[in-house]
Structures are given as structure tokens and as C-alpha cells.
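Missing here: one protein chain of the complex. Every other protein chain is in place.
Then we have chain A:
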Amino acid sequence: MTTLADGWVMTGRYLRHVIREPEQIVIYFSLPVMFVLVFGYVFGSGMAVGGDSYREFLLPGVFVMTQLYGLGATATAISLDISRGVVDRFRSMPTARSALMVGRSTADLTRALLEMAVLIVCGLLVGWQAHRGFGPALAAIGLILLLRLALTWVGMFLGSVVKNPDTVSVIVFPLAFPLTALSNVFVAPEQMPAWLGAISQWNPISATVAAARELFGNPGLGSDAWPAEHAMLLAVAWPLLLIAVFAPLAIRRYRRMSR
């Protein structure tokens, strides 16, 4: 009971950060919106699937990419809490020790919902649509949120390993950027050199993006590579695998603070 209640109080704390620092939201959304504008309109005409349909192709990729960059905020917040001694205070209180991580992941999912709402409105404004109706669209959003949950755990692990909060924000971009570039977000992996293409095909980001394109009824790449043909399966399996690896690692780091 207290575990749930403490986790919920902690969720409220992280959401209050969002409310108290609205400028961060603006900065946060500037990136995906810029990607939609730059890639959708400037480069879009030169892409394999041109014009309007490129924007339809691009949007699910931007949805997923935004979740990936959310990892930075998670890692920074955790690292900040540890370095400032706030975590020590929590640990010296009769608060459930799970509260920090439960609270952060719940707050992250709430944030992700909000971000998805904003991005979907943006998408509709530039001509993107979900063509297969409400149910499949919800399923697509569900898969994207599942990936976010997995990335939250990666972020919490990262934040508990890297001591300096400033370092965290510096290393997240070089970590996240190749993951989006080497994926099917912007271009078809088939157009890359074979080995890069293979990495892109197997990239967890590509799996969720391909599955979302299919569920939204947006143009896909029609690739016949195994990962592309089994995107739906991988879009579930990859996040579960990431959670299975990083959740125990993050919890272990937290426990080892007592050593």
C-alpha cells in the first residue's frame, strides 16, 4: 500500500517539475517540430517517397524519435537527485525504496502521453492521418509508449551510473542521434551500405516505427528483410528485452548505494 502511495507522491513530484518549468517543454518540443518541418518540407521532395506521402511516412518516425530523446530528461533528473543528496534523504526516510523509480516511470509515461497528443495535433496540421481507424491507432500509440517505458529504464540506469548531471546531457545526444539516423525514421535501410542497413533493420527504433506505420496505415518501406516483415513482433519483443536488461541493472545500482 505505502509502496503505491509513495510512488504516486513521487510521480506528482516529477510532473510538478514539468508544470514549474514550462520553458523546458517548449525546448523539448522544438526538436521534433523542427524535424517535421525540415525533413517534411525541405528534404521531403528529394526522398524516396516524395511530398505529402513523405510526411505521412515521416510522422510515426518523429513520434518514436521524440520518445528516444525523452531518455535524456530521465537520466538527468535521476543523476541530479543522486548528486544533490535528495536520494539520500529519501533513503533515510520511511519512504518505500521503490518510490523513486516507480514515480519516475509513471511520470514519464504521463509526459509521453502529453507529448504524443501535441505531436499528433502537429501531424494532423501537416497532413498526416491515421487511416486504419481508432483501434489500430491506439495500438500504435501503445507500442510507442511501451518503447518509452523501456527507454525510461535505460535512462534511469544511465542516470544512476553517470555521477555528474551535466555529463549526462552531453552524452545522451551522441548516444541517441546515431540511433535515429541508423534506423528507418528518415530513409530506407536498403539505401544504406549493407552493414549499416543491417544495423538499421535490427534497430529497436525501426521495429516500433515500422509497426506504427503499419497500424496508422501510413506508407511503409515494403522491405522484405526479416526484421521488417516481423516488425510487430519486434516492436513488442525489443522493449521487453530492454526492460528485462535495464530494470534489474538500475535497481541493482540503487541497491548498491548501500555498499
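Observations
One rule holds in what follows: a contact is a pair of C-beta atoms (placed from the backbone, for glycine too) under 8 Å apart; a residue touches a chain by one contact, two chains touch by 3 or more; residues count from 1.
Simple rule for what comes next: contacts and distances are computed from a predicted model.
The chain absent from the displayed complex carries the UniProt protein name "ATP-binding cassette domain-containing protein", chosen from "DNA-directed DNA polymerase", "ATP-binding cassette domain-containing protein", "Putative Formate hydrogenlyase, membrane subunit" or "Fumarate reductase/succinate dehydrogenase flavoprotein subunit". Annotation for chain A: contacts to the undisplayed chain at residues 2, 5-6, 9-10, 12-13, 16-17, 20-21, 84-86, 88-95, 99, 257-259.
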